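A single protein chain has been omitted from the complex, and every remaining protein chain is retained in its original position.
As written, the chain order gives the labels A and B, with residue 1 at the start of each chain.
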Amino acid sequence: MAYTLQQLSDFEDIRTLKHRYYRAIDTADVALLDTLFTDDVSVDYRGGGYRVTLTGRQEMVDFLASSFHSDFAGMHYGHMPEITLTGDDEAEGIWYLEDIAIFTDSGVHTSGSAVYKDRYRREDGRWKIAHTEYDRIVEVVRKLTPDEKVTAHYLAKAGLKPHERKDISHLITWFDEAA
Amino acid sequence: MAYTLQQLSDFEDIRTLKHRYYRAIDTADVALLDTLFTDDVSVDYRGGGYRVTLTGRQEMVDFLASSFHSDFAGMHYGHMPEITLTGDDEAEGIWYLEDIAIFTDSGVHTSGSAVYKDRYRREDGRWKIAHTEYDRIVEVVRKLTPDEKVTAHYLAKAGLKPHERKDISHLITWFDEAA
Partner (left out) sequence: MAYTLQQLSDFEDIRTLKHRYYRAIDTADVALLDTLFTDDVSVDYRGGGYRVTLTGRQEMVDFLASSFHSDFAGMHYGHMPEITLTGDDEAEGIWYLEDIAIFTDSGVHTSGSAVYKDRYRREDGRWKIAHTEYDRIVEVVRKLTPDEKVTAHYLAKAGLKPHERKDISHLITWFDEAA
């Protein structure tokens, strides 16, 4: 009832793949992001006040780079993976997101949690994210108080400036805030 | 000085067991919770303002389902396991809890951390939680501000409604808030 070396290695590599994803979005590492998804990646994020649906690696990278931009400060943590190998080169994963998102210009502060259901595929020896979706579990929205100071903000320099961002509005639907 | 395949597999499965626990409590997945504990599970949670002690799987599942109910929004994250195999079918684990708990009716918001000491036992080939206890490290209590909106609340639908909850008051002792 033990896993094989290959299976244990796959668990390690799939975890690291997802860990890289979170680091890459919060530091706007677009070159790294570009290596993490299959060409046909599909996305469905069901947030409290929004829904994101998109398809394809280029659309995903554009969405991420233009969402987590120079007026955004994000802390995205992926916790507590439950990974299942479903084939030699296919796997599924459940993850628990913890996130804090601050729009530094408007001062809107969103925090919460979500449960992901992912699919992974190995291509040319490397695991990639083939599908990712989540449902929000908790989401809380408030404004930064006058007393509250953002004293480090990596994306201010690393993130895309307003004129560099792509229009991604067709990928997001915004809802009323009623829970 | 390397672990065996079996030992490495046990580390994986024990982690996943605990990961499932956190997902199950925050989404009120009682069917999943029911599979995670030994029949003789024992619990001792030493919080800042409370202490929980109980014994037995049914009492544990009742406690969890009636604590994390439809007027509660919880984010429970289990971090940084230190797992030790103490027998072929026995293990111990230290985990670091990060949690945010919101009573959505009263607006009481509790956040903090705790260090768990767990024991696990394998029964019929599956690892289960046989004992779990924690000590609070930090706990902070405040009220939601008028500006602060809960914009997603999964347990509002999935959690037990008031008339469905069991009386678990005998399992909890509440203290004064003096630290």
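Simple rule for what comes next: a contact is a pair of C-beta atoms (placed from the backbone, for glycine too) under 8 Å apart; a residue touches a chain by one contact, two chains touch by 3 or more.
Only a predicted model underlies this, so the values are computations on that prediction, with no experimental measurement involved.
When the omitted chain is restored, the residue from B:Asp26, B:Glu98 or B:Asp118 that touches it is B:Glu98. When you scan A:Met1, A:Ala31 or A:Ala152 for touch with the missing chain, the hit is A:Ala152.
For the options B:Arg57, B:His76 or B:Arg136, the residue in contact with the chain missing from this view is B:Arg136.
Seen from chain A, the chain kept out of the figure touches residues 4-6, 8-9, 12, 16, 18-20, 22-23, 26-27, 73-75, 77-79, 98, 100, 102, 125, 144-145, 147-156. Where chain B meets the chain that is not shown, the touching residues are 1-5, 8, 11, 47-49, 79-83, 94, 96, 98, 110, 112-113, 115, 135-143, 177, 179.
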